[in-house]
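One chain of protein is taken out of this complex; the other chains stay put.
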């Protein structure tokens, strides 16, 4: 059988399948379906310096082959993350990615400081959350601010830094290069595309926040294209996500250039989605005679 | 029964349902299913100064709730458009929108000149086609170039000018305002989101052009959000499209702010999609007791 | 492993009111550990999100679940087209159900429309000590009355149009009841306005009240934070997950005015 492990900015993952931030909480809920130690890793719910209540409900709406969410970074704050959630999760023997968000560069830096010497394996810089008013996605849309927040956080951190990109931009390549230039160790993409749904009876948006982030298989072709675009213009590893719901999707993503993948919305439909993707990728790699799943990355043969 | 007609930049449409450019050819194919005179209007296949062969096949790939296309503006050129296609179409008693594309501002202006005094009712400026190397979408992603091409074409044209926007931008509102400021009489959006699909057996993109434009219901929430965003920041009418496949979708789009809608990919699945949407909107307006379907536009009550 | 994914074979299906279906599933793993007031999350073909439906009954020995649902949109419409012998892909048992006192205590149970099904097992627990007040649009929309009778409860049917039982709201019936009688606990599930009315009456009469809340859900297991309901306690206001911490809350926990 092929070696399923992958290494991203020095961190070894059992396999290239990571649960995506915000869809998998702090891991323990899905641990009631299967041992989450089977995953390559988990990216925790976006966490901020202080506890956040998030947006009012409804926070979710269904769309063709996708969903919109407007959770808005509800989280217990980095303090409780470190004292209650992280230790429990780490006991599961799994790579933990801390997804951090803030309202200012200072917030991000303070977060990074707090995570120093913690058991967190990688920091995922969430500069792409569309569901918060201040900060959040604003950092993610301009190369300048992406570079600024990346380089500052790098200075305050002892962890490998993965910058998570928003797809709501004109040129994802420019943003990716800015992050790489500022010292990012890896990139992850895509976060959600901003969208809306309306209840025609009430003539009100379904989401109480009016707009939300589109995820799920609907966005897969956009995610795949962006991962490819980014892969071609940076040298650091790329973690691909956005609408992956089968091992075939994961394989497409890796062929396009992803070193690992994250799986989010698919967990809602099938709580065993990640497990099935891991198993599917393994037999696929086996059928191709690969020694290691990592050999798949970036093997796309463009026309 | 409610008055189904709508008026956009001085042009009266029987009803607010227009066939979207590129999905409906020059109209005569669907005239073999039903009299196309039942439609509000038709936006013709993107047309250029000289004939274009387009991209090699495969030009289409299926995606979850959507498709990717990379037709790349195959068209007979404006000359044959004017001599063979337009007269036949105009005999059907239907509003005709000429969708024009070019490689340079000069091209666009020459096109506009050629259409002067023709039977074309509206020009739709396609500065958002993602499937051509030169020009096309490049004009559409920067407010400055959008303004430039819009104002130049305005000078060379005697037709109402509708500018068609690409969704592949960071701020659709800025682009919309640039087009409005430069003299656009109306805006239409969205064109396709750039995407990709890969055949994991051959490890090649399914589309011969590698990437293509994503359309169909998958993109509806993104289109709806952008139409809303644009509606809120311009005063000129907005024609909404992107993934509309039912009268409910069309109603959402109008409630969000669209004065009329275009229907594209849905025609492939159901050749009668436009007709069903017209009928559905009519009974919906009737059930609401509206005098005119136009009363629906922009009635969204945001939270 | 608290949660199971299971293909529940449909053993029986009855349309008990127009557009409302009563379905019996063979689902032994979930039935084994189900509790009163919990729900399952049902996969509908062609949809990204599962549909949450309460357990209207379960029998761990026979390995069966009973659900009663109304067609509201496209997902429930799809569910309604399944036939005996078909499988339903379900996950469960989910959520934190109703707390039950000693069955000798007096319970009042107030259900509105399709909020009634999860209350049946509660009624079956308290039997003759339960007073069940249910409300429906009209006689033909009323459901589960035979079940409440069979459970030996004292049951009061209300309809909006008076076509059966009392012409009026369940909250009016409850008010009248509480003016003359007392009870140890109230359980309610139904439209939010109704539950809020029940909660107010419970508070006035200083009776504990459990409410089963509804919210749009993503994961159904507590991971995504999509399904929150505003709650309050001594530490202030919170947004609490309906799928994990609910669907059943104490009426005083819910921040009804948020």
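A, B and C label the chains in the order they appear, each numbered from 1.
Everything below uses one rule, namely that a residue touches a chain if its C-beta (ideal position, glycine included) is under 8 Å from a C-beta of that chain, and two chains touch if they have at least 3 such contacts.
Quick caveat: nothing in here was measured; it's all calculated off a predicted structure.
A.B. asks: Taking the full complex into account, find the residue in B:210, B:265 or B:297 that is in contact with the omitted chain.
C.D. replies: In the complete complex, the chain left out is touched by residue B:265.
A.B. asks: Considering the whole complex, which of B:58, B:183 or B:280 touches the chain not shown?
C.D. replies: Considering the complete complex, B:58 is the one touching the chain left out.
A.B. asks: Of B:13, B:30 or B:284, which one is in contact with the hidden chain?
C.D. replies: In the full complex, the listed residue that touches the missing chain is B:30.
A.B. asks: Taking the entire complex into account, which one of B:41, B:66 or B:167 touches the absent chain?
C.D. replies: Reading the full complex, the residue touching the unseen chain is B:66.
A.B. asks: Name, in rising order, the residues on chain B that touch the hidden chain in the full complex.
C.D. replies: 22-25, 29-30, 32-34, 45, 53-54, 56-63, 65-67, 69, 71, 74, 216-217, 265, 267-272
Keep this in mind: only the chains that are shown with their structure count from here on.
A.B. asks: Ranked by contacting C-beta pairs, which pair of chains comes out on top?
C.D. replies: Greatest number of C-beta pairs in contact occurs for A-B.
A.B. asks: State which chain is most central when centres are taken as means of Cα atoms.
C.D. replies: Central by C-alpha mean position: chain A.
A.B. asks: Starting from the mean Cα coordinates of chain B and chain C, work out the distance between those two points in Å.
C.D. replies: 47
A.B. asks: Where in chain A do residues touch two or more other chains at once?
C.D. replies: Where chain A meets two or more other chains at a single residue, that happens at 63, 65-66, 216-217.
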